[in-house]
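A single protein chain has been omitted from the complex, and every remaining protein chain is retained in its original position.
Now for chain A:
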Amino acid sequence: MSKTTRSEMAPWPLVMLIAAPLPLGLLDGAAIYWPQAPAVALCYAVSLLCLLLRGLTRTPRTEAALLFLGVASACLSPFLLLADGVDPSSGAGTWMYLFGASLLLWRVLALLAEETGLLRWLGPTLFGLGLLMGWEIITRGFAVPSVLLPPPSSILAAIPTHGGELWDDFCQTVLKSVVRGYLIGCGAGFVVAVLADRLPFLARGLLPLGNLASAIPVVGIAPVMVMWFGFDWQSKAAVIVIMTFFPMLINTLAGLATAEKIQLDLMRSYGAGYGKTLWLLRLPCALPFLFNGLKINSTLALIGAIVAEFFGTPVVGMGFRISTEVARMNLDVVWATITVAAVTGSALYGGLALAERRLTAWHPSFRKR
């Protein structure tokens, strides 16, 4: 019955079949074919079988599970070859097989797109894992030098081995510099915006200055701040304050101007004063803008702290780590640090986006009846 609701699959994953007569790679200078690598051939058989049997599945979910098995066994094959000492980089058969498998993954994602509830996250997760797998297979399959780009597995392995350093860097850069600079910068931007809203001359004076300040490059301001405030977190926080102050100011000012005339008239007719109008009407109206400022600033703050650490820091911090380990060719530590920074930035942004959804569920962009 649910078969009718399922879209037909395009035949593209069948390009896998082209792989059958092609070589898998080189072993000691000689090309090898499927019969010489029985384990890989078994994977290939599993993938093809999954493709054949998909007609028997009854729901999109079971079809997705079956096809995913086909994708997974395809992903396994290059690692089996590498373990046997085969160099797959010139093995057209291997790459054709993998190309077909990635088209198959496409189909799996399309099938999962309709899912709701917790399974709704399965599609995006598989997509992310697919990208990582592609990265892993390409870097290892073509033996990309790890100085250029290490495979994700060795980055992941570097995280526990350098756990202590990474944690210290995290404390220094995120917990000290970013959190404090971000809170001060956003807080000051907000407070000054509320003041400037009351005192129009302040707004007129500050806004052109804001454009000027947002044009200042971090690399220009960071060394100056290090000279003023020293090597420790204070100079990083200062850089962040400078970077985040104006975006917050401008967004808050724009947000405070969004209350409609009729809504303001209502407050006026109730004899509500400035403070009550601000709290009960204008700030709620400004919330979408406030969150916009906070989200922009969460990424700016992290970038600011890391870049500022390039210009002097105590011997700890993400920016410091990246600059020194690059010089020592320890690229896996560099990448591990980049990973920590990316995860931190996404977590900050995601947390703010979630809070925004909760607090501004009424806004037309989130509304659901």
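Methods note: a residue touches a chain if its C-beta (ideal position, glycine included) is under 8 Å from a C-beta of that chain, and two chains touch if they have at least 3 such contacts; residues count from 1.
Throughout what follows, contacts and distances are computed from a predicted model.
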{"item": "Candidate names \"Succinate dehydrogenase flavoprotein subunit\", \"MoxR-like ATPase\", \"FeS assembly protein SufB\" or \"NitT/TauT family transport system ATP-binding protein\"; UniProt protein name, chain not shown", "value": "\"NitT/TauT family transport system ATP-binding protein\""}
{"item": "Among A:Trp121, A:Tyr274 or A:Trp362, the residue in touch with the chain that has been omitted", "value": "A:Trp362"}
{"item": "Touching the absent chain when the full complex is considered, from A:Leu56, A:Ala215, A:Ile262 or A:Ala327", "value": "A:Ile262"}
{"item": "Residues from chain A at the interface with the omitted partner, ascending", "value": "260, 262-263, 265-272, 276, 280-281, 284, 287, 360, 362-364, 367, 369"}
